[in-house]
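With one protein chain removed, the remaining protein chains of the complex are shown where they sit.
Note that the chains take the letters A and B in the order they are written out, and that residue 1 is the start of every chain.
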Amino acid sequence: MSATLEFVRASRWYGQVIALNDVTTTIGPGVTGLLGPNGAGKSTFLKLAAGQLAPSQGEVRMLGQPAWGSPELFHRVGVCPEADAFWEQLTGLQFLLGLLRLTGYDEAECRQRAENALHEVALLDAKDRKIGGYSKGMRQRVKLAQALAHEPEVLLLDEPVSGMDPVNRRRVVDLVRRLGRAGRTVVVSSHILHEVEAMTRRVLLIHNGRILAEGDVREIRDLMDEHPHTVALRARDTRALARAVVGLPHVISLTFGAEGEWLTVQTAKPDELYGNLAAAAEEAGVSEMYSPDENLESVFRYLVAG
Amino acid sequence: MPIYEQTYRRHEARGPLRRVRFWPITREALRLILARRWFLALLVAAWLPFVVEVIRIYVVTRFPEANRILPVDGRLFGELLGWQAFFTMFITIFGGAGLVANDLRTGAILVYLSRPLTRRDYVVGKLGVPLLLNLSATLAPGLLLYAVALALAPDLFWKWDLAWIAPAVVVQSLTVSMVMSLVALAVSSLSRSVRVAGLGFFGLLIGLEVARGILYALYRRPETALLSLQADLRSLGVTLFGLADRSVNVPWAYAAAMLAAVSIGCLLVLRSRVRAVEIVQ
Partner (left out) sequence: MAELGVEEARSLGEMVETPLVEFKDLVVSYGPVQALAGVSGAFLPGPTGLLGPNGAGKTTLLKTLLGFLDPDRGTITAFGRDPAKEPLEVRRRIGYMPEVDCHLPGMTAAAFVAFAGELSGLPRDEAISRAHEVLYYVGLGEARYRTVETYSTGMKQRVKLAQALVHDPDLLLLDEPTNGLDPAGRDEMLALIRDISERRQMSLILCSHLLRDVEQVCENVIVFNQGRVAASGRIADLTGPRRAVYDVRVKGDATAFLTDLKDHGCEWREGEDGYRVSMSDGFGPELIFRTARESGVQVRFLRPGAETLEDVFLRALGHEAER
């Protein structure tokens, strides 16, 4: 895997706050997910990669050149930032045209590329409406179109599907996968596990400004299954449910909840528990089941704890 | 239930509504601004020219010969206010540029306008802030200097033909303060960022002044003074206090008209920008 993006002991701090701490990694073609809780350093990582920030220490290289201070890289890299800031009075098409002109294409090519990009994100029929009148999902898509329009080799997407409805999310996910298969280097950041899972298998876990792990995203799910979990169930007959699981060796504790409707099970082997519950859930009339531990912060916490 | 331990009283005593609706707006904004120490320092620093002029008057009373080198008469006040105009620019930037911009950015404008307040109340309330701050740096030192002058050098100042000083100070202070405040408020309503508004205001004033300077250097005509706000204000000062500054020697009626036009323009901008709804055309 040839390296498109290289971080060599890169750090970035703002006064006393260290956003990225001694990060060394390489990223090549295909889709790579950058997964971490809010405030972990994902946006800083992407800004360093895009050349929008200079590393306080260490090196960041993009396509063989330093990311910071290499203006010729700008049209080989597309950036979709998290922030939402537009010139509201422009239409979608005008916005894209304006940015494309800066890249140096002639008028006809600008138009062609703008329309292609808008087509990719399914905004073609809204292209002549002002951005100020766009819904939230549409604004996200325009940001994405802006990153794609000049067909860059490298795409850096910061939380591209946050807050999107399922239909548009599917569109963007398909788009990202297509771009990855075509050989471009796409780095997608998110704090939501299933978003990243849908787009790629390769992930970088980032936590407190450091790279925690690199590997296959499905291993995270497996790792989660190795760690103690709490599972909350609402059922018609919680006692029956409790009877079904109390004898299992991996069950650590059982707690009955408000008015006997809820049962909380703490288990050392969640995967086994879910398997064991399958039959009992049907009989006991389970109508709600969730695990408060299945969020990224908890996962990271026990990944860090080891 | 833990949330509702304090019962919510229906507000039986519907007392009369306040008659002066805008005052809380001014008061709270002033409180926020005056909480910053460096701003207070700026306000204090604005009194330096006052101190200098007091010393000057004192020197002249003790050594009357000095009156020939540093003449002390009505023009003194014009000079003082000229200095103060410099300070008002900074006071306005830091005390006024962000007033509306901040509200537009945080959405607080909805909090104001969804109350029984008119937009006029809002604008008047906000205007009061830079206005009062500026008056504290122009009118107050000006009138106080006059009082000091009367006390220290009655033979020089207690004359009928110098009785115009006090009204002149009032007019000039009010004009400078009002125009600066209106322009700052209008610029503030055009942006959502305090910084952009502040820089915009600063840029506007300096830019016009620079443009005027260039035009004057090229054409040597005092009419070019009309272009710059500060020059218009200075020109009024020149007329009121009899100062000698040929570069801004336009008939005061023109300068006044220009300032009036600018003020009306600002009010129109405010009327269109201070809204509880975003109109996307």
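A few notes on this one:
One rule holds for everything that comes next: a residue touches a chain if its C-beta (ideal position, glycine included) is under 8 Å from a C-beta of that chain, and two chains touch if they have at least 3 such contacts.
This is a predicted model, so every value here is computed, not measured.
Listed residues A:G39, A:G64, A:G104 or A:G133: the one in touch with the omitted chain is A:G133. Not every partner is drawn; the one left out touches subunit B at residues 1-11, 13, 15, 17-18, 21, 24-25, 28, 32, 102-103, 106-118, 275-277, 279-281. One chain of the complex is left out; on subunit A, the residues touching it are 133, 135, 137-138, 165-170, 192, 194, 221, 271, 274-275, 277-279, 281-283, 285-291, 294.
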